[in-house]
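Sharing a structure here in structure tokens format.
All protein chains of the complex are present and in place, except for one that has been dropped.
Should a chain be cited, it is by its letter among A and B, assigned in written order, with residues numbered from 1 in that chain.
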Amino acid sequence: MGLGRSRAVGFIAPALLLIGVFLVFPGVWTLYIGATNFRLTGVAARTPDFVGLDNYRAALGDETFYHSLWLTLLFVFGSAVIGQNGLGFTLAWALRDTRKWLKRTLETLVLLAWILPSSVVAFLWVAMLDRDGGTINEMLGNTPGVAWIVEYPLLSIIIFNIWRGTAFSMMLYSAALSSVPPSHLETARLAGATGTQTLRDVVLPHIRRYALTNTLLITLWTFNDFTPFLITATDYDAQIIATYIYERAIVAGEMGYSGAISLLVLLINLLLALFYLRVGRRGSR
Amino acid sequence: MHRSIGRFVALAGLLVVVTATSGCLGKDSGTDNSDPNAEAKEFSLTIATNAISGGKNASGADWIEKYVIPKFIEDQKSKGRTATVTFQPSGASDEDYKSKIALDLRTGSGADIYALDGIWVGEFADAGYIKALDDLVGKSKVDGWEGWSQIPTSVQGNMSYNGKRYGIPSGTDGRVLYFNKKLFEQAGLPANWQPKSWDEIITAAQTIKAKLPGVTPIQLNGGTAMGEATTMQGALPLLVGAGQEIFASGKWQGNTPAVRETLGMYQKIYAGGLGDPVLQQDAKGRDKSFQAFAAGKMAILLEGDYFWRSVVEPEKGIAKMADRNQTVGWAKIPSIRPGAGIRGQDFVSMSGGGGHVLNPSSKFKQQAWELLQFMNGKAATVALLGGAARITQRQDVNNEVLAADPMLSYISKEVLPLTAYRPGFAVYPRVSQALQQATLDVVSGKSAADAAATYQKSVEGIAGGADKVVSG
Partner (left out) sequence: MGLAKAVVRRILFYVVIGFGTAFFALPVLWLLSAPFDDTPTYAVRPPREFTFGNFAEIFENRYAFGSLLNSVILSIGTMVVVVTAAALAAYALSRARVPGRDTLIYMLLLLSSVVTGTAAMVPIFLLIFQMGLIDSHFGVVLVLSGGLLPAAIFLLKDFIDTIPRSYEESARVFGASPLQILRHIVVPVARPGLATIAVWTIVQVWGSFLTPFILLRDPDKQPAAVLVRTFYTEGGSPNLALISTFSLLYSIPVVLMYLFAWSRYGFRFHGGIKS
């Protein structure tokens, strides 16, 4: 303890106020809209009707919704849970003691992938995977080239998203690794532990909670990321939930339907979070 | 601590209920026709368009800033009034811009004059965001404008809804078949090519396929990836060529002969190896079709006059063709058979175009109407072109300026009389999506009959019942 109750409230108040007003309030409002047939334009914009659970019924009765859900799970698992997590940790570990210029160069490249606006990275990856003169086809000497995005849409966006988001995992893991006290590593070294042993017995226990946090966050973000749409457009074989929402709700301006899907996605994300927490807790015992 | 969180959530919940019930969501403000500022000597106005200097539609933005605003202020000064006019540029995708102005209009705030795509007029009017000009400034004043006589009725219809004018259109466009004359020459096809039926298009494409390996004979936009480009530069021009508009006499086209014939044409092109089916699924397919045409790797392309003005334009185009004037040929889009198009036409086209509307919440409606007339006057319209040709709303201007550009005068004289417009209903975008899906189905190997049957089901769902859809 040590922090008085009133002081704790005072410390928490600014964040809670901002979150309450600018996130919870519009959030709850969005969920309310999900129970109406509200649209941004047209007659339903003037007098939206309360439709109860109709939007939910429509979504849950639509088989393409489940199709999207399944693809999203594959996408999240492949690109975030395995891809970004694995590559991010590998890079953070490999670069921890390396020469400064090498570290900075690679970090900047990884970061670049992360900071460019999504509309621009879409162009980069089209240039990378394009059938006519794309980098990959040029390197492989393919003529005529393979239309990677059209032939392997899901794989394309998984690899794209690993490229796009690894920076965060790398950053978090290198911050986490730097919080492993050097004395522990020193002790392990003196005890003659191999690299793998050090990793397993000293480092991993220390960063376990960061790994859980990281996995949870990137899962949530990847689940709701809309950027792949800019690369695969409406391709049915890469129609993840974010794309589904765009097609069904945004193009047609159906805010009500869109609000309902948001709640469904929230619940699915909640299940995922509970699953992670369970796995994480079991692992720490 | 815990309790305070609970209290906070409860408060937020209460706020939602209060705002929702107080009608923020279901806004319906009454009309107030009395205008206390009608005779104001000093006023300020704002114009908002989806144009920005140095970016999207830069010439339109520069025109407002450098011509419209200073000249209008000067003009008002000579009438003893002090005007302040500001310009609020945007440069975003149509969807984003539409959301932004819908939000402004919804809250009764925002600019006094908005640029609006003609296809949005119906949904904005239904939502109560915009009102008929007659209701805002008075019928006699609206009818009194000299400009109406210069704007063809069909073009006026683009900014009208249920027979009422909501704004002044600011030009239109038309669609044709572009072809590469050099490729045509190499394949032994005429430089003044003008197909008279769909079969003649197919024949020409087959000739190119046989004679010029490596060249994509024809690009007819299809698939869902290109979005509205598929509908406007593909499905709808064919549909009107098969004799039907997508919406007529209160009903949408469903699984009809015209729709099946349209889809059949896609099948002939893509199953016959005359088009590039992969391009249809590519998110950047349309951009790539531009690049391929400009590079001489594509022979025939159905596009609007925008393609000529902004894409292959030799100086500023996004896929420049230095030899555009010598290489690019154009032809009218034929009906499936002579006389089989809408209104019994031999040739058809589709058009769109935007215009400007008044914000019903404007504090200075009369003055905004005056500014609107000024923007659409002959002098201002000529200034907008600034030497570059574009099809304007005014015939008197078109007659003068388009003579310099053979392509655009062709559109104006030959194509516009044949053209058709899309219906401006809120559900149109989803019908359009269903039609795109049907073309995708065909391009990826389904039969035209199956694709049309699926399309019929989708449209019934969208339109709200089988009685709103024509089939058979």
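Assume contacts are C-beta pairs under 8 Å (C-beta built on N, C-alpha and C of every residue); 3 or more make two chains touch, one makes a residue touch a chain.
Just so it is clear, the structure is predicted and the values come from calculations on it, not from any experiment.
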Over the full complex, note down every shown chain the hidden chain is touching.
-> A, B
Looking at A:157, A:172, A:203 or A:233, which makes contact with the chain not pictured?
-> A:172
Residue of A:43, A:69 or A:124 in touch with the missing chain, whole complex considered | A:124
Among B:310, B:373 or B:409, which residue is in contact with the omitted chain in the full complex?
-> B:310
Absent-chain contact - pick from B:109, B:326 or B:399 | B:109
Which residue numbers on chain A touch the omitted chain?
-> 1-5, 7-9, 11-12, 14-16, 18-19, 21-27, 29-30, 33, 38, 40, 87, 90-91, 94-95, 98, 102, 104-121, 123-128, 130, 132-135, 138, 163, 166-168, 171-172, 174-176, 178-179, 181-183, 194-195, 209-210, 213, 216-217, 220-221, 223-224, 226, 245, 249-250, 255, 258-259, 261-263, 265-266, 269-270, 273
Where chain B meets the left-out chain, the residues are 1-2, 5, 19, 24, 50-57, 60, 88-94, 96, 99-100, 103, 107, 109, 284, 286-288, 290-291, 304, 306, 310-311, 318-320
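By definition in this document, only the chains that are shown with their structure count from here on.
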Cα-centroid distance, chain A relative to chain B, in whole angstrom = 36
If you look only at chain A, which of its residues touch chain B in the complex?
-> 5, 8-9, 12, 16, 20-21, 24-25, 28-29, 32-33, 36, 38-48, 122, 126, 130-132, 147, 149-150, 230-235, 247, 250-253
Residue positions on chain B within touch of chain A in the complex are 1, 4-5, 8-9, 11-13, 15-16, 19-20, 25-28, 95, 98-99, 102-103, 106, 120, 122-124, 126-129, 223-225, 227, 278, 281-284, 288, 292, 425-427, 429-430, 433
